[in-house]
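All protein chains but one are shown in place.
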Amino acid sequence: MESIDARKSWLAVLARAERATLEAAVIGLSPRPSWRVVKPAESGLAMVRGRAGGTGQQFNIGEMSVARCVVQVEGGAVGVGYVAGRDKRKAELVAVLDALLQDGPFAERLRRDLVAPLAQGQEAARQRVLSKAAATKVDFFTMVRGS
Amino acid sequence: MSGIVTPTQAALSPGFVEPVLDAQAAFRATLAALSHPGRIEELTLRLNPPAGVDAATAAACLTLLDGDTPVWLAPHAAADGAAAWIAFHTGAPVVSVAGKAAFAVMLDAASLPALEDFDWGSDEEPQRGATLIVQVPDLNAQGGWSLRGPGIATRAVLRIDGLPDSFLAARRAMSGAFPRGLDILFASGARLAALPRTTILEA
Partner (left out) sequence: MYVAVKGGERAIANAHAWLAESRRGDPAIPELSVAQIREQQKLAVDRVMTEGSLYDPDLAALALKQACGDQVEAIFLLRAYRTTLPRFGATLPIDTSAMTVRRRVSAVFKDIPGGQILGSTFDYTHRLLDFALMAEGEPAPAPVAAPAEEARVPGVIDVLNRENIIEVERPASGDPAPPDLTREPLRFPAPRAMRLQNLARGDEGFVLAMGYATQRGYGRTHPFAGEIRHGTVAVEMVPPELGFAVDIGDIELTECQMVNQFAGSKSEPPQFTRGYGVSFGHGERKAMGMALVDRALRAEELGEATDAPPNDIEFVLYHSDNVEAQGFVQHLKLPHYVDFQSELNVVRAMRRDAEAARQAALKEAAE
């Protein structure tokens, strides 16, 4: 079994992936994995909490939509998918991949061919945003009065 | 405070097959039972709860409990897989003090605690009064207590097996506290009946 940290990091990557990418990754496996749905995929809400002043006491900002699903793959591992949005199929695919990544014949391959490139792509997208932001950085200078 | 549940084999037996439709059907049956006290409702949905949990008990839990409803599980229910199953599928936080619970689940009617142990709400907020889900060996529309009150045209008859002898007196005494009080759902097999706090029990 993988450590909690490893599991947290692939879940974060999978949660940000496009559903089609995850679908293709699961379909591409041979032999095709099978799973049992333990908690059927459903969409619901999570209350988003913030802190006064960013660091102070907690308060509720508002809700966000979340989809979730729990599956058990053949062979035993239980996978859990919680993803922002209402895409129930995506939550199920994340749960399936979470189970497959924990152990079994596909774990290594999925980590290398799915999770690693996805993580790279997501980081590149983040860098693109940061580089546009960097282009709008200003250096204010105060005019000296009365000179 | 939310009970963290590691999925065990018992917990992993599925909940509702059709979460939305089944919950709606179970809610309908619960609503009918509560609005016609004494009437026995039969659930028709497929459900495979862990050993010791009747289908109607399970359906009531899956329908009424969620992350916002602290639940107290009677010790015998908490001991076996039932607790894990209920917590896993409903996400309800499990509390150890009966008086802090919005819902209480008892699989063994004979060891039902004193009604005073639960939260009856306040005169200002009677809706905070707890709902008990009590699993009993049998429910019968004949040969039992006579019920009257809202939702009953003249009189209804309900026999609830397996309750402690003290229940009748305690439940009748509770009527004096109205609008404070407890709403009680009785589950047996796939059947459900209710004694909301508005119902007056006669011997």
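A and B label the chains in the order they appear, each numbered from 1.
Keep in mind that, in the parts below, contacts are C-beta pairs under 8 Å (C-beta built on N, C-alpha and C of every residue); 3 or more make two chains touch, one makes a residue touch a chain.
Since the model is a prediction, treat every value here as computed from it, not as a measurement.
Considering the full assembly, A:L130 is the residue among A:I27, A:A116 or A:L130 that touches the omitted chain. Within the full complex, the residue among A:V26, A:A41 or A:V70 touching the omitted chain is A:V70.
Here the missing chain is touched by one residue of A:A41, A:V80 or A:V115, and it is A:V80. Annotation for chain A: contacts to the undisplayed chain at residues 4, 8, 11-12, 15-16, 39, 42-66, 68, 70, 78, 80, 82-86, 126-140, 142.
Where chain B meets the missing chain, the touching residues are 2-7, 66-68, 87-88, 91.
Here, only the chains that are shown with their structure count from here on.
Separating the CA-averaged centres of chain A and chain B is a span of 38 Å. Contact residues on chain A toward chain B in their complex (touch as defined above): 37-40, 42, 70, 72, 78.
Residues of chain B that touch chain A in their complex: 7, 12, 14-20, 88-89.
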